[in-house]
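Notes follow the structure.
In this view, the complex is presented without one of its protein chains, the others remaining in place.
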Amino acid sequence: MPAFTPPPLPSDDKRWKIVNGTMRKNGFARHALIETLHTVQSSFGYLDDEAIRFVARSLRVPLSQAYGVVTFYHYFSLKPPGKHTVTICAGTACYIKGADKLVAAAEKRLGIPQGQTTQDGKISLMTARCVGACSRAPVVLRDGEVMGEVTSGQVLEQLERWAVE
Amino acid sequence: MSKLKLATVWLDGCSGCHMSFLDMDERLIELAELADVVYSPLVDTKEFPDEVDIALVEGAVASEDDEKKIRKIRAHSKLLIAMGDCAITGNVPSMRNPIGPEAILNRAYIENADAQPQIPCVVVPKLLRIVRPIHEFVKVDVFLPGCPPSADTFHTALTALVTGAPLDIPALTRFGA
Amino acid sequence: MTIEELEQIAKSVCQENEKYDFEVNVCMDLACSSQGAQQLKDALVKAAETSGKNVHIRRTGCMGPCSSGPLVRVDPEEALYHHVNADHAEAIVNSLGGAPVPDLQCDLNEHFDKQVRVVLENAGYIDPEKIDEYIARDGYKALLTALTEMTPNGVVHRITESGLRGRGGGGYPTGLKWGTVAKASGDVKYVVCNGDEGDPGAFMDRSVMEGDPHRVIEGMALAAYAVGASKGFIYVRAEYPTAVGRLTAGLRDARRRGLLGNNICNTPFNFDIEIRLGAGAFVCGEETALLASIEGKRGTPRPRPPYPAVSGLFGKPTLINNVETYANIAPIVRNGGKWFANMGSERSKGTKVFALTGKIANTGLVEVPMGIKLREIIEVIGGGVPGGHTFKAVQTGGPSGGCIPAEMLDVGVSYDALVRLGSIMGSGGMIVMDDTSCMVNVARFFIEFCMTESCGKCIPCRAGTAQMFTLLTRFCNGSGTMDDLELLESLCSTVKEASLCGLGQTAPNPVLSTLKYFRNEYIEHIVHKRCPAGVCNIQAPVTDQKEVLA
Partner (left out) sequence: MSETVSNVKTLVIDEQEVSALAGQTILDVARENDIYIPTLCHLEGLSNVGACRLCLVEIKGGNKLLPACVTTVFEGMEVSTHTERLQKHRRMILELLFAERNHICSVCVANGHCELQALAQDQGVTHISLPYRNPELTVDASLAQFTVDHNRCILCTRCVRVCAEIEGAHVWDVMGRGINSIVITDLHDNWGSSSCTRCGKCVQVCPTGALFDKSKVGSDHPKYPDFLPYLNLMREAQ
């Protein structure tokens, strides 16, 4: 049987080399699927069909299995993120301290349900399971930066600032 | 012994259960000796009587009118039998549930209308958002699944209920039978 | 690396520290960092330079009482300052050598007095990215001692003797688990660290991984030696980027020091560790799901047996413990099993780290001996419920746990006692609720969590949690009936007994425990259409969808 040759990189975008690097480091083994998907997402911001196809072919993982994995884990996104992301922690301590009100306020202001990005691609509204900063509940991540003891007013103010940018 | 008062009711269903009921043919005469049909689409009674011994209900609850009816029937019946899959599961009428009543009405009265497209709103009862089986509104004593339950099923079940003989419904019928 | 070399490193760290007259430790754990600990540290460095004083400013892991952050501890006086910001830097540096800054000093003696620090003994005292500081506090001594003076069986025996039970939730005896993996046949075995701290409201493992990463690495290496493994995996949540960074740095430094790799300490023992990132799936805390995830698959659990100890990662015998369990290993090996077994209660030995959060004055990380009364944790260590509100319940064990009411607070904390109360130890989240929390709504919150996190493989959990959520939503919006309540209880029983894995089997716990202790709140919602805590938005009058006529 001829030796397996991984497929060529989808384009000369340098980021594919980083993705390929992760796979090579793991000897193109099937079990590197999630690691590689992490690399794709951190390089491209999300996972599109082309990327999943490339990774699946390279690691010899069936397409449906790869897609099953991508959609199983909430950390992976099939759509590009907005320019800014506000992530409201939905952990228990944050819930007890009223995080649901923050989510409701943000959803109302942006006109999108949590988990989506505004039409203009500016702002993504996400919720997280728990970021582990429970003692400062309710917690909001502003483009990844932890803010504690947040009020609806503060969330709306931030959204306003991003909207007019 | 006075005869039992039997009612049959037609909510949102195709009347197939009633047809199957009639398929008992000559056995209906047997039944007539034990029970009087006091209310039914098959007889000319306008109001549901105050006291009914056995009510057989065909069809799901799909409109506000159905809901009112089923509550009234329950209040005035000793034994309530859900007759057929529509009454028990929602069945075909409930197939609109995933897309909602507006989509259905639009297709029927607007998109497919040859003339004067409009959704009827006078006289006809308002549709509920979700079509539900009757046991989601009232307590049901006996479930007789089938689409429709066969005449034999009716005969065996009713005979058992009237005479107090043991009744093993799953041995007689099933969903979609 | 030899014991002597290790001691040499420790000595040089001490000598280095002695060069300084003062030590200012800045807590830079997540809670303090989110309140400007970095700016504070920069300001302290600057102030120290200006003052000309010989000060060692060190970043450390979590000091504990996060609600008082940012925290600074000045040594050797052990003066703890709370709510410190960059503006205070000058005052702190000026005070060195004199009286402590009075306005900043916090009185948390009661908070600390009841605590016993084993797992957290280094947190707040070392720079987590400096392996030598870890070594200076007896780090890696246990590993080298074990490698040179103990047999693998001896290590297992010591763990068994300690009475340590798994800190991830179930409380399975650690020694027994190690013994099983050690006895399992096979050339290739794995040790896996479960760092997928999934319970919302729990951050003990994050703090340990971030504040003292080498403790976890050393614990895993000891485990690998004991069971005969040469490869380890740490499975960490992707939501914990700092922990990933600290562990990556820790592994690199340990390799450089020859504490990982081939022929560790000139013995035939080879061991190395790889980090694997989780990707946002609570169910991956379940061991078979975690293993599937490391293998790059969907994190769906599979029926056990076979247990991972026999057939685990890539089908090989695998030891899985959680972060806190591994963090207990080095001190046990160092100090002996009996030392550990002397702490705690009859069947739950040692200490337990809890993340105390919710409606409580002192939120943060606490480490207490097993057997301590819940009341002491909440009222003394936690400082009680603030704002004039009254305590209603404490939720332990995350979404798999239960809500414990005020009348049960005098129960001592142990695996078995918590199960008897209808909850579980879990990984150590402790969320305090006061009279502003609606217990029906709380149950709905947890079921929603379990529904979203159900992997979908088995029917009871996949569809059962969704149905429970529907029924609880009915109660919260006022359309629920007593029939629905009966249905809910029946569902709880099936989901609990028939689900495939721990997630489903424990998902009904928050419902069952609130039904047990707060049934009247359910009745209020159903019969009187009112939410006693005023949380649920019940629009009156609601037409009864399922009114039952007699």
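Each chain gets a letter, A, B and C, in the order it is written, and its residues are counted from 1.
Basically, a residue touches a chain if its C-beta (ideal position, glycine included) is under 8 Å from a C-beta of that chain, and two chains touch if they have at least 3 such contacts.
As the structure is a computational prediction, the values presented were derived from the model and not from experiment.
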Legend entry - Contact residue for the chain not shown (choose from C:160, C:436 or C:467): C:467
Legend entry - Sole contact to the chain not displayed, among A:26, A:43, A:65 or A:152: A:65
Legend entry - Per the touch definition above, residue among B:18, B:69 or B:135 touching the missing chain: B:135
Legend entry - Residue touching the undisplayed chain, where the options are C:38, C:230, C:248 or C:452: C:452
Legend entry - Contacts of subunit C with the absent chain, listed as residue ranges: 281, 298, 302-303, 305, 451-460, 462-467, 470-471, 487, 490-491, 493-494, 497-500
Legend entry - For subunit B, residues in touch with the removed chain: 82, 85, 88-92, 94-95, 97-99, 130, 132-133, 135-136, 140, 143-145, 147, 169-170, 174-176
Legend entry - subunit A residues that touch the omitted chain in the full complex: 49, 52-53, 62-68, 71-72
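As a working rule, only the chains that are shown with their structure count from here on.
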Legend entry - Mean-CA-position distance for subunit C and subunit A (Å): 25
Legend entry - subunit A and subunit B: spacing of chain centres that average the CA atoms, whole Å: 51
Inset, instruction - Quick one: report the Å distance separating subunit B from subunit C, using the average Cα coordinate of each chain. - result: 57
Legend entry - Overlap residues in subunit B, where contacts from two or more other chains coincide: none
Legend entry - Contact set on subunit A toward subunit C in their complex: 30-35, 37-38, 59, 61, 65, 68-69, 72-76, 90-97, 128-137, 139, 145-148
Legend entry - Contact footprint of subunit A on subunit C as seen in their complex: 30-31, 33-35, 66-67, 69, 197-203, 206-207, 238-240, 276-282, 293-300, 314, 355-359, 363-364, 395, 398-399, 429, 431, 433, 437, 442, 445-446, 449, 453, 455
